[in-house]
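For this view, one protein chain was removed and the others were kept in their places.
Take a look at subunit A:
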Amino acid sequence: MAKAHIELTINGQPVEALVEPRTLLIHFIREQQNLTGAHIGCDTSHCGACTVDLDGMSVKSCTTFAIQANGSSITTVEGMAAADGTLSALQEGFRMMHGLQCGYCTPGMIMRSHRLLQENPNPTEEEIRFGIAGNLCRCTGYQNIVKAIQYAAAKINGVPFQEAAE
């Protein structure tokens, strides 16, 4: 199949590649770019394990063609920690609040939460739950994911994190 030339930025690094027009973005990221953080869970854009940030939007990369990402800027979970290795507030929050178990949904969940906090730096619990409703988790029951996002929001906003009583 004839290949198309694409140029984009992934985690701040310029990338040039040849892709088949039908190549899915998730396969391009995972198999050609060897960034295996984003996962495939459902193939139908329901689970969100493949979520990446594309030009300021949360995008499910299992139902996006790589060629559609031409000219875009993508951030994956691998681009979340600081250059010196310091974890982002969200990554720290997920660990501190036990917001993950098997870890399979986590990269997508963190990328979705990242965009949510960019759009709404101080979300209510209801807004968080609605905001991550496109991402499924089979392990945690979401309660600690909500807390992880609240923890990160507090840290980013420079206010102390108050864990709500159960």
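As a convention for this text, contacts are C-beta pairs under 8 Å (C-beta built on N, C-alpha and C of every residue); 3 or more make two chains touch, one makes a residue touch a chain; residues count from 1.
Quick note on the criterion: contacts and distances are computed from a predicted model.
Looking at the choices "Polysulfide reductase NrfD", "ATP synthase subunit b", "Carbon monoxide dehydrogenase large chain" or "Branched-chain amino acid ABC transporter permease", the name in the UniProt record of the chain not drawn here is "Carbon monoxide dehydrogenase large chain".
Considering A:Leu18, A:Met57, A:Ala81 or A:Val159, the position touching the chain not shown turns out to be A:Ala81 (whole complex). Which of A:Leu35, A:Leu54, A:Ile74 or A:Leu117 touches the hidden chain is settled by the complete complex: it is A:Leu35.
The chain not shown here touches subunit A at positions 20, 22-23, 27, 30-31, 34-44, 46-47, 49, 76-78, 80-81, 87, 91, 94-96, 98, 100-107, 110, 128-130, 132-146, 166.
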